[in-house]
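What follows is a structure written as structure tokens; I'll ask about it next.
One chain of protein is taken out of this complex; the other chains stay put.
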Amino acid sequence: MSAGKTGKTGAAWIVSGIVGVVFLAPLLWTLLGSFREEAAIFQLDWRSLSNADTWTLSNYADAWRRAALGPALLVSAAQVAIIVAGGLFVNSLAAFAFARLRFRGSGALFAGVVILIILPVEVIAVPMFFTARDLGMTGGFGPALAGLTLPFMAKAFNVYFLRQHFLTVPVQLEEAAVIDGAGVWRQFWNVALPSIKPALATVVVIDVLTHWGDFLWPLLIATREETRTVQIGLANLFTQPPVQWGDILACAVMATLPVLLLFRWLQRYIVTTQVQAGIK
Amino acid sequence: MGLLLNLFFPRAPGLCLWIAIFCTGVNFAQAGTTIRVWSHQGQESENRAMREIATAFNEAHREQAWAVELTFFPDFQYTEKLAVAAAARDLPDAFDLDGPLVARFAEVGLLKTLEDDFTAAELDDFLPTIRAQGTIGGHLYALGSFDSALVLYYDREMLARAGVQAPEAGGGWTWDEFLAACEKLKAAGIEPVGLHMNESADEWFTYAFSPVVWSGGGQLIDADSWRVAGVLAGEKNVRSLTQWQALFSRGFAATDPVEPDPFGLGKVAMDWSGHWMARSHLAAKGGKLGVMPLPILEKPSAACGSWCWAVSARTTQRDVARAWLHWVTGRSTGVGPLVRANGAVPARRSAFADFPEYSHPPYALFRAQLETFARPRPRTPVYATLTQRFAAALRDISRGADVAARLKKAEDEVQRVIDRRRPRTSVLEAEGAR
Partner (left out) sequence: MTAWQKDFGRKAPLLLAPALGLLALFVVWPLIRAAWWSVSDADLLAPDRAHFTGWTNYSDLLGDPRFRRAFFNTALFAVLIVPLQTVGALFLALWVNRPEPAWRWLRVVFFLPVVVSLPVLAVVWSLLYQPEQAGQTGLVNAALGLFGIEGQAWLRDPQLALPALVAMSIWQGVGLQMMVFLAGLQSVPRDQLEAAQLDGASAWQRLVHVVLPSLRNTTVFVVTVTTILSFRLFVQPYLMTRGGPDDHTLSLVEYIYEMTFLNLELGRACAAALLFLIWVGFLTLLQRLFFREIKA
């Protein structure tokens, strides 16, 4: 009996292991390539792989220096953290209002917001830059940081997504709170918001991913080198001679690690087994 | 709430970190005049040299309290950055830009003319190609500190192995001789030539292969009417580029190379490349390195042109900007350090004396070309569109597209853009500034 069960578990692990490796092959290749000498990156034969001379750590040192990753990681982290924090607050408030609100035209207003999901930064980059410039957001570090973050805090997609989740939170929870004498703010903060933790965590991950990878807007806003983000550093490696794939792969790995760690930390919030415990 | 707090202020060091980040941005106001200067981020050694040049400028002009604040931006979207700054009327006082783009910026009056800032003797000291690159409609708008050269490097030993006779010093091959040599190399099992078709920048293609068009007697755009119709896809160009296409269809050059430098790694016998590889090739090949001009169809031809310096027409600090221009294109203050750092060709004739390597190959060839048959890329305001469409056409042609049809498509697309344009009045004329 137990042998059968172990066999089944073992088989499950083998299957999932194979699937995992195949699915992740591109990423594994990136990781592998980041440790190889330039001439050997594309060589996957055993002779080359077992040759110690083809392995090196220098790609990491070079990429760190050439892409100025130290300050860049801080800037990216600061940018993303502010967008996420501000965004969580601003978007969840609006989503809550849309979920519970009934007034004439609220449907149309919401539809208007949803339409805005369509627009990527590239499409309105120039007029948006003008607005940022008019508000004084280009220039020094502080203003540039505002320019990197304020335009993206409110997001149509986040409002839409969070509203969907607020709608699934039964009104009874809040009614219970109202009976206890809670005002609107208390209902939001203490009742509704905690009920959608997985959605909030998902939104955090999506926002981080979106803005970690943003390369056009940070370039337009940044007029000082202190406001370089990680992607600008990576872009440097594409065009600054000598172009070395090893450096680029190493930079890619280093640029991904922080987000990976964040995801690892947030993962337990995203997939919960019982979203609506405590109702019945 | 706990979640958010933990995110931002895990403990005091976190708070200090935030404060530190903000403090680094605090500006300490300086007395005196500081101008903003932007530059593209080239090789690391070039960056270092630029920073030293800026520091030296600030030192040398301490008395007048003039200073430059130098900022680098990645090559990758540098022009986008400049364009948006121009749109927002926020261009820096001085900046460098790629030669072929001068026309576009000058067209709308964004650049200050430079003739009055240099004496005739000084201007004569610059290479003719440098002056040509920056001269639009009779006025000088930009001057570079260095120029570029495009040549065909070769490995003597690999050619000898295949029984190919290298040309005598200073001479070159005709296109037929070139193809014959490739044939022999291929027969000997040696990859003949690397053309860097994996370059991500469109500009490489126009820069590297316009000489093929020019050598065949054609042009990219008519220099008098600034039209491409009938020119870009003309017979001569079709003939020239069909010859070029043969390099790929006959397997002499890779359409999708993986390495950025196969010649240096010993994988190809010839390298269609420029001055920027001279140092590393010399280091890799030593005495085996040979260099010759690009193969000739009807007449010799070579590319030139590089980054050059311009001053914003809206700058309020003309004196400082002029001083900077002189400094960064000065023989010992600008050209010297930059060329030592990046190995490019000095823009000033007087500077050649500082570089003994220019008395022998490969450098001697660089200079010779620039003084004779090298030609800047078309100085047309629609250059950006022209190069993008031409590069796209070249990529497709290299992979077997029909030359005439593909060129015609590119020609139509560019001509459509040209036809759409209104004649631009200079921004400054409209503003009544001069």
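List of remarks:
A and B label the chains in the order they appear, each numbered from 1.
Quick note on the criterion: a contact is a pair of C-beta atoms (placed from the backbone, for glycine too) under 8 Å apart; a residue touches a chain by one contact, two chains touch by 3 or more.
Only a predicted model underlies this, so the values are computations on that prediction, with no experimental measurement involved.
Touch with the chain omitted from the figure is made, among A:148, A:191, A:204 or A:234, by A:234. Contact with the chain that does not appear here is found for just one residue of A:85, A:114 or A:173, A:114.
Interface residues of chain B with the unshown chain, by the touch rule above, are 77, 79-80, 83-84, 86-87, 89, 104-105, 108-110, 191, 202, 254-258, 262, 267, 382, 384-385, 388, 392, 395-396, 399, 401, 406, 413, 416-417, 420, 422, 424-425, 427, 430.
Interface residues of chain A facing the missing partner chain: 9, 12-13, 15-16, 19-20, 23-27, 29-30, 42-44, 89-91, 93-94, 96-98, 100-103, 113-120, 122-128, 130-132, 150-154, 156-157, 159, 164, 168, 175, 178, 183-185, 188, 198-199, 202, 205-206, 209, 212-213, 215, 231, 234-235, 238, 245, 248-249, 252, 255-256, 259-260, 263, 267, 270-276.
Throughout what follows, only the chains that are shown with their structure count from here on.
Distance between chain A and chain B, defined via averaged C-alpha coordinates, is recorded as 37 Å.
Chain A makes touch with chain B in their complex at residues 38-39, 42, 66, 74, 78, 81, 85, 88, 125-126, 129-130, 133, 138, 140-142, 144-145, 189, 215-216, 219-220, 223-226, 232, 235-236, 238-245. On the chain B side of its complex with chain A, the touching residues are 1, 4, 7-8, 18, 21-22, 24-27, 41-44, 71-77, 80-81, 84, 87-88, 90, 200-201, 258-261, 265, 276, 280.
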